[in-house]
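Shown here: the complex without one of its protein chains, the others still in place.
Up next is chain A:
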Amino acid sequence: MNVFTMAEMAAEGREPEILFWVGCAGSFDARAQKVTKAFCQILDTVGMSFAILGNEEMCTGDPARRAGNEFVFQMLALQNVQTLNGYNIKKIVTACPHCFNTLKNEYPALGGNYEVVHHSQLLQELINTGRVKMQEGGTFKGKKITYHDSCYLGRVNGVYEAPRSVLASLDAQLVEMKRCKTNGLCCGAGGAQMFKEDEPGEKRINLERAEEALATGAGIIAANCPFCLTMMQDGVKAKDKQDEVMVYDLAELIVDSMVKI
């Protein structure tokens, strides 16, 4: 499969249907790269024309802004807006809720106005319109899956149903954690916590959340955020359950169960 960058597309005078915003984690983090690849595979299978910014993409600036460093945020965000506007981008999809939030809610004030969707929303649309077809008796049929709401997709942007409806297409058994939806518990990564040690306390937040996920008895923890993915994986490992309980992104679950022509 060939993934094109905007520069390559523009050179050929082509315009993609949608820009896939990969994000730092999706580009560099080994675990999140798998999600990136799975998502590209899905888009490729359904024949959706998409492109990435590639090396022209920069961090959206979210962790800097939330850490308090507005200078660094503006540096990156303004350059990104420049690049996006330069390619006349109208629609963006991303697999990272932090990128999603910043692109959608914070770039407009900087002159960047785009229609931004999270990959769970696009997946829902592709499934509902029949572009993504699920295999009969897919890998996860009847299996117990629990879904972890990321803060920036759920509570911050109010997207609770799209990821759940994507999971429903797997024909699996969705079990909710005690704290879910508006009441979902953070994985501990947001607000640039991912990039520093925890403040002194009794317990790491991801451990608390992993314990809650494990308590559902589900064999699969589904996430929608590269940072949640890492945090939940670490939590499961800390409980020595990594052989029984898998942590997956929605895109990975779908790519495993969809009909590939």
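General remarks:
Here is the rule we use: a contact is a pair of C-beta atoms (placed from the backbone, for glycine too) under 8 Å apart; a residue touches a chain by one contact, two chains touch by 3 or more; residues count from 1.
One rule holds in what follows: contacts and distances are computed from a predicted model.
Hidden from the displayed complex is a chain whose UniProt protein name, among "4Fe-4S ferredoxin-type domain-containing protein", "ABC transporter", "Iron-sulfur cluster-binding domain-containing protein" or "Nitrite reductase small subunit", is "4Fe-4S ferredoxin-type domain-containing protein". Per the touch definition above, the residue from A:E12, A:E136 or A:E202 contacting the chain not shown is A:E202.
When the missing chain is restored to the complex, the residue among A:S49, A:T139 or A:N183 that touches it is A:N183.
Touching the missing chain, out of A:N101, A:Q121, A:T146 or A:S257, is residue A:N101. Although one chain is not shown, part of chain A still touches it, namely residues 1-3, 5, 22, 24-25, 27-28, 33, 36-37, 40-41, 52, 54-55, 57-59, 61, 63-72, 74-76, 78-79, 82, 101-102, 104-106, 109-110, 151-152, 155-157, 182-183, 185-186, 188-193, 195-205, 207-209.
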